[in-house]
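Every protein chain but one is kept in place in this view of the complex.
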Amino acid sequence: MAYLSLTNISKNFENVVAVKDFNLNIEKGQLVSFLGPSGCGKTTTLRMIAGFEIPDTGTIFLDGVDISNIPPNKRDIGMVFQAYALFPNMNVRENIMFGLKMQRRPKDEMIRRAENVLSLIRLENTAKRYPHQLSGGQRQRIALARALAIEPRVLLLDEPLSALDAEVRVVLRGEIRRIQSDLGITTVYVTHDQEEALSISDVVVVMNNGLIEQVGSPQEIYRKPNTRFVATFIGTANEFHGFVSDSSHVQCDEINIYSTRVGKLATGVKVVLLVRPENVEIYDQPPGRDTQNVFEGKIDTITFHGAITRLGINASGKIITADVSISSRAPVTHNQHVWLSFDPEYCQVMAE
Amino acid sequence: MDISRKSKPTASQIIFITLFLLYMIIPIIATYVFSIATRWDRSILPEGYTLQGYRDAMKNPYFLITLKNSLVLSFGSVLVSLLLIVPTVYWVHLKVRLAKPLLDILMILPFGIPGVVLALALVQVYNFAPLNRSPVLLTSAMVVFTMPFMYRSVSNNLEAIDIPTLTEAAQSLGANTIDILVKVIIPNILPGILSGSLLVFATVFAEFTLARLIVGAGFKTFPMLLVEYTRKDGTIAAGLSVISFTIAWIVSLLILWVGGKGMKTSQDVIKAH
Partner (left out) sequence: MRRSISQKNRRAAWLGLLPFLLFCLAFEIVPILLLIRDSVFSKAGTLTMSNYKQVLAPLYLKSFWNSIRLSGITALIGTVAGLFIGYSIYRWPSQRIRNLLITLSDVTTNFAGAPLAFAFIIILGSNGLVTQFFLKSLGLKIYPAFSIYSFSGLILAYVYFQLPLMVLLIIPAFGGIKKEWRESATNLGADTSAFWWHIGLPILAPSLIAGFVLLFANAFGAYATAYTLTGSRLSLVTLQIGFTITGEVLHDPGIGQAMAILSLIIMGTSIGIYRLAIIRAERWNRH
C-alpha cells in the first residue's frame, strides 16, 4: 500500500462541492503537487490531510493507519502556510522549538535540532531575530524549518511561495526541492503556478472544480494532457473543433489535420484538437512536400517575450499562435506572408 | 479548534453576552420605566403608569431655562469648534504637514487633563470680569475638552480622500480655489465634519463637571438640573435622565448613519490617544 493514501474523499461547504471522489496514492519520499485554479479544491484537500477540515466521506491512510479521526495536533504532519504564520512574539529559535516543546522534548535536544534545521535552510545567524526583522523569503524558510523540526511523517506546503517576489520564488522552490530530496520526506505541495509545479514535482495532480483532472509526471502532464482543461490550463494551445474523419485525421471546418494521436476515438466523434505554440513551425517559403499539415497565413501580431517571440498568424480567418526563436531564423514583419505546419506527433486529440 | 467563526455560538459565549446585555440594559430600561411609573417599590412591575413626572418636570421654570442653556452651550461649542478646528486640520493637511506632530500632541493633551483640573486652571487664571465664571469661558473649556473628537473625525476623513490629488485634478479641469473648496473639498469631508459636530454636541450637552465647576448656579445646564433632582424627586429625575439618554442614543445613531461603517465613534477617540 502507498505511504499516504486518500480514498473516496468528498467535502462540501454549505452545499458547494469543494472536493469530490478524490482518490490518490502517494509513495514514500515523493513530492506531489496539487495544481489548479483557485477554488479547485486543492487547498481543501491539503487541509483535510492536515486535519483542519474533516472529509464528509472517505478515508485518509498514513503508513497503513486510518488517520481520519486523529485531531490535527496529534497527526505529526508538518505544514507551511502561504502567509508564513510565524509566531510574532517568539524569535526564530523559539518558533522552531515550539513543536518540540509541545512534545516535551529535553532542552538540549530542542536546541540541537533547531541548529540542525537552521543549517539546513542556511539561516544559522538568524536564531535570535524576530519574524518582523526578516524578509519574506527568510520568513518562509524559517516556517519550513519549523515544520521540519518535528520530523513530521508528511510535509504539507500550502502555496508557500505565492506571497514572495518572482526572483525569490525561483530560488526558494529549488531550495525546497533540494531539502525535500535530501531528507526524503513525503511532501504535498499546493500551488496555482504551473511552472512551479512542473519544475519541482515527482507527480503533478491537476485539479478543477473539486475533481482530479489528471495525475502524472510533469512531462506527461505537459506533453500528453488527458483533458482539454489540462491542456489549456498548463501552457497555451491552439484549439480546433471538429470530428474524427478516420483513424489519423480530424476534420475541422474546411481543413483536415493529420494526427498520430487520434487513438481509439471512433470516426464521427466530435473532438477538439490542440497544438501548442512551440509545435507550430513557420516557413518563409512553402515547405517540402513531405511536411504534413501545411497552411498559409499572414502575420497579424508580434509579441516579444525574450527567448521566444510569439506570433499571431491569420490563417484564413483563424488566428493561430506560434512561438518562434528569432535568433534561429530571419526576422519577421507585420503582414508577412508565411507558411506554417503542425507536427502530427504533437496534435493532441480529445473528445469534446 | 479553528479560530474562524462557527455557525452557532457556544454556551459560554451565550452566557457572557447575556450577562453583558443585562448589565448594560437593565439600568437604562429601569430608568425609562421608572419615569412613567406611579409606584414601583412594592412589586416586580410598576403599579400603574403616568406621565405626571414629565408634566411636573416641564412645569419647573428651570426646565426650559436649563434646556435652552444646554442647547446654546452645545451649539456654541460646535460652532467654535468648527471655525477653529476644521480650517486648522485642513491647513495642516495641505500646507504645513510638518505641524502634524505638534497638532497630534495638542490633541492628546485634553485626554490627560481631568475635567476638574481644567476647570481649576481656567477658574484661577480667568478670575476677572467679564470672563470669570462666564458661559464664554465655559464654551472655551468645552471646545478644549472636545477638540480631539472634531480633530479625529475631520482628520480621518481628510486622510481618506487624498486632498492634494483631488485639488490637482480639479485644477486641471479648470476649477478655481473657491470652486475647489466649495464643490470638491467640503462635500468630501462633510461626513467627517458632521460626525465630529454630533460628537461635540452630545458630549457638551451631557457634560456636568466643567459646567458645574466653571459657572455653577449662574448658568444652570440640563445635567445640573438632573443632579439637583436626583436629590429631590426621583420620578422627575428619571424623566430628565430619559431625555438625556434619548438624546445620546439619537446622536450615536446619527453618527453611525452619517459616518457609515468606517467612522466608529468611541473607537476613533480611542485611536486618538
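Letters are used for the chains, namely A and B, taken in the order the chains are written, and counting of residues starts over at 1 for each.
We adopt the following convention: a residue touches a chain if its C-beta (ideal position, glycine included) is under 8 Å from a C-beta of that chain, and two chains touch if they have at least 3 such contacts.
Fair warning: this is a prediction, and the values are worked out from it, not measured in the lab.
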Touching residue (missing chain; options B:119, B:170, B:185 or B:258): B:119
Among A:37, A:88, A:263 or A:286, the residue in touch with the chain that has been omitted: A:88
Among B:27, B:48 or B:218, residue touching the chain not depicted: B:27
Touch list for chain B against the chain that is not drawn: 1-10, 12-13, 16-17, 20-21, 23-24, 26-28, 30-31, 34, 40-42, 44, 84-85, 87-88, 91-92, 94-96, 99, 106, 108-126, 140-141, 143-144, 164, 168, 171, 202-203, 206-209, 212-213, 216, 223, 226-227, 230, 234, 237-238, 240-241, 244-245, 248-249, 252, 256, 264-267, 270, 273
Residues of chain A (touch criterion as defined above) contacting the omitted chain: 50, 52, 72-74, 77-79, 81-90, 98-99, 101-103, 131-132, 143, 146-147, 150
